[in-house]
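Heads up, one of the protein chains got dropped from this complex, but the rest are sitting where they should.
Chain lettering (A and B) follows the sequence in which the chains are written, and residue indices restart at 1 in each chain.
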Amino acid sequence: MPKRVAIVGIGQTKHEESKGHYMYHETDFEAAKRALDDASLSRGDLDTVIASGWDAIDGRTLSDMHTCMAIGGYLKDSSHAGEDGIMALVYAYLRIASGLFDVALVAGHGHREASIDAVTRVVFDPLFTRPAGRNYIITMAMQANSYMHKHGVSKEQAAKVVVKNRANGARNPYAHLDSPVTLEDVLASAPVAYPLKALDCPPESVGGVALILAAEDVVRRITDKPVWIRGIGWAIESYEMGDKDLAEIPSLAAAAQRAYKMAGIRRPLNELDLAEVHEATSFHELMDYEALGFAKPGQGAKLIDEGTTEMGGKLPVNPSGGSLCANLFGASGLVRAAEAALQLRGDAHGRQVAGASLALAHGLSAPSGAAAPTNCVAILERG
Amino acid sequence: MARRVAIVGVGLTKCSSHRRDVTYPELVHEAVSAALADANLKAKDIDAVVYGSMDPFDGVFALERWNVDACVGAGAANMPFLKLTTGGTTGGSTALGGYYHVTSGMFDVVLTVASQRVGETLEAQLVLNTAIDPIYERWMGGGAITVVANQASSHFHYYGTTEEDLAMVAAKNYACALNNPYAHLQRHLTVEDALKMRMLSWPLRLSDCCPSSDGACAIIFASEERAAKITKTPAWVRGKGQITDNYYIGDRPWFQDWDGLTMLAQRVYKEARINNPLQELDVAELYNAFTIQEIIECEALGFCEPGKGAELVRKGVTDMGGELPVCPSGGTLCTNPIGATGLIRIGEAALQVMGKADKRQVPNVKTALGHVWGAAIGFHVLMILDKEKP
Partner (left out) sequence: MTQEEEILIMPGAWNLPFRHTAGRFASRFFRELRDNKKIFGVRCPECRRVLLPPRPFCERCFASIDEWVEVGNQGTLELFTICYVPFLGLPPPPIATIMVKLDGADGCLSHILGGIDLSDVDKAPELVKIGMRVEAVWRDERKGEIGDIEYFRPVKSSRRA
């Protein structure tokens, strides 16, 4: 039988515009230190560490030479998911569920040392797609447009997501953008790529995040407030954008179905107390509602219209403010898991959902944007 | 104890300096199809995929995205898919990733794929240089060759190893590669030829250094229950692990020894209950990207005392007919599609255990070792495979 796995330590840095006084791997170091302190563990207690992030974004082939040291990996068994940090959590989960490791630390970071637009352009194949002018945000805009067109979603409805998340982020001490905005602000912000305006898009933030995972046998020796990973699923999608209906996110639907099945969840809207979703843009949060089964296809915007996903609503989504308030490109998904876990421990000061006991964390690992995104869903439960 | 896991299928592509006959997804498809055929499995039998490569040799960032559907249509089927990247150890890390997918109990049959088209870059050393810290060290042009040349000059200084010893290692591997249809360098090389080669970075000559290759490899891992149904010749994982040494090589200037590898070997031998590797292993596929490394690896892995690695080569212990043949495939020295190379080492070790290594088969292999290094000689991966269930 697979071992049960719990989150026993959480560490985040403040996410912000820049951290000029830090070297490259110091964000990972600070987050890892905070997670170890949070769990009252030391480096020696770790059996394995898993780093994450994209080397081409960091400008360092083999970034794990730096980051694995920064998260306590010296002379240990380490690996590096070339993905958003949420996939490092997946890998650490697999290692611990195996019964072969007891304690793992996973970490991720966001830097602003590269042009994400320029780097994510060269993820596209040089023969057919790259010459057609693609990058991360352009493909996401095409997807948003497809969704808007197919289901008659308005820019105002998407803007309401920004208003909700920015209001939440204003109460999150780790958030990068910590001021609320109005509907008018969003609609009047500068156009980026139709239909996306500047405020529909996440910022680029500098920061780090780390989680410590432990096997059931050792959990109670570490903490009396574990957060159990009850279900986890992840899935990738086709690379060819011309082969699929861009108005839906089948990889997220598949990931959610696997996680729900494992956790025994049938009616997520009723059973979950909150969700932290990794919204690529404001439009994507509405698409995420549908793929996650919170709403029927095309009905995602109803949830924002009716206030279902606001703080105080039936299912608060992104109490932290989500990626729209702090976006570590390469670890925003792992931040979602950290925030969901904080909620379940009752430690989400200022942004706490009262009495939360079951939460969903969603991470998006998409160097190629809407082409071949990987989506991961974890169901977390208060221990 | 964790679930038992076996390798049930291996797929290799022909490697060369530039596979101009195929696009990238076609190259990956070639490896994946070969692995499926070897295991007599269909795409629908695969539960999850682990992919390894080292960006950005190929001129495509996150190239696994372009190649996702070449991996049994993983994208169209919305399969679980994980990209791992750890520099030169990427292929080894990918194998470990596949192994842990199965031991977790979540998956029964897992496809691992690793690829690299080093031939698509015009200067591999320039890419390798981007691995070096851009703040303190990148300016001086550090790449694999200069780092490894330090290993050689130290080994010469402390243990008296000579250029002739390196030439013997080269000649042995080139001869083995002639038996391997997938190898990149396929030409006869004598010790005398090797000693006349151009000096690249003292004391390493051209024949002491691996080529840059295009190539891919795929390996299928399966749980105990499924392995028994899939094949009569599984290669069981008997021991495995990775070690991460620190980045600043100035902190560990003892380049004549590779104590990180020694520490990992001790951990993995303990798990596999191996006391005398020279006697108990039947074949080893080492990551000998440079001749000197095969010598140091033999020492660090306990095949001989420190400083005696060259003697093993001189005595023929590691020849095809020797007590412990090392790199019957011709090794990394003759074929190096960087991110795929580690998976090829594990794949070659598996083929030896499965008895499917054709002209490069060592007779009666029961236990085989695969080794991978990477990350400015800081990382290692080991996997021990066995004909018998552990």
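One rule holds in what follows: a contact is a pair of C-beta atoms (placed from the backbone, for glycine too) under 8 Å apart; a residue touches a chain by one contact, two chains touch by 3 or more.
No experiment lies behind these values; they were computed from the predicted model shown.
One chain is not depicted; across the entire complex it touches A, B. Among B:Thr13, B:Thr112 or B:Asn129, only B:Asn129 touches the chain that is left out of the view.
When the whole complex is considered, the residue among A:Ala118, A:Leu183 or A:Ala198 that touches the unshown chain is A:Ala118.
In the complete complex, the hidden chain is touched by one of B:Phe255, B:Tyr287, B:Phe303 or B:Trp373, namely B:Phe255.
Within the complete assembly, residues 20-21, 56, 59, 120, 122-123, 125-126, 129, 134-137, 139-143, 145-146, 149-150, 152-154, 157, 198-204, 246-251, 253, 255 of chain B touch the chain that is not shown.
Listed here are the chain A residues that touch the chain not shown: 19-24, 26, 29, 33, 42-43, 56, 59, 69-70, 72, 74, 111-115, 118-119, 122, 126-127.
By our rule, only the chains that are shown with their structure count from here on.
Each chain gets a centre from the mean of its Cα atoms; for chain A and chain B, those two points are 33 Å apart. Of all residues in chain A, those touching chain B in their complex are 1-2, 23-24, 49, 54-56, 59-62, 64-66, 68-69, 73-83, 87, 90-91, 93-95, 97-100, 119-120, 122-127, 233-240, 243, 250-251, 253-255, 258, 367-368, 371-372, 374.
Here chain B touches chain A in the complex through residues 1-3, 23-24, 54-56, 59-62, 64-69, 74-76, 78-87, 93, 96-97, 100-101, 103-106, 127-128, 130-131, 133-135, 241-247, 260, 263, 374-376, 378-379, going by the rule given at the top.
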